[in-house]
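Left out: one protein chain. Kept in place: all the others.
What follows is chain A.
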Amino acid sequence: MSTTNIEEKQFLLRFKCDTKSHLTVLDHDVCMTQCPDKLCTVFCPAEVYKWEGKRMQVGYEGCHECGSCRIGCPYQNIKWEYPKGGHGIVFRLA
């Protein structure tokens, strides 16, 4: 079957998760008070970011390490690092 939603797509992937997040929302108040659209929750290709009413939930375990959130956050409110060597996403094909 060909996938029809993001959950199915993410399910195809292999991750070697670190215990520590390589993504950090610096100030959750900025998301709450200055960013009505919560843009990262829209354009992140892995649905890593989920707004939980008061704070941004960061599901770093499913991150593709593309860098869009670092560049696309209108408030430069995301600290973006690489996961520890050998960790994070492991692409097997393309």
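Quick note on the criterion: contacts are C-beta pairs under 8 Å (C-beta built on N, C-alpha and C of every residue); 3 or more make two chains touch, one makes a residue touch a chain; residues count from 1.
One rule holds in what follows: contacts and distances are computed from a predicted model.
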Worksheet item: UniProt names the one chain left off this complex as which of "L-arabinose transport system permease protein AraQ", "Tricarboxylate transporter", "Probable electron transfer flavoprotein-quinone oxidoreductase FixC" or "Hydrogenase"?
Response: "Probable electron transfer flavoprotein-quinone oxidoreductase FixC"
Discussion item. Contact with the hidden chain only, please: which chain A residues?
Written reply: 1-6, 8-10, 12-13, 16, 37, 39, 42-43, 45-47, 64-68, 70-72, 76, 80-86, 88-94
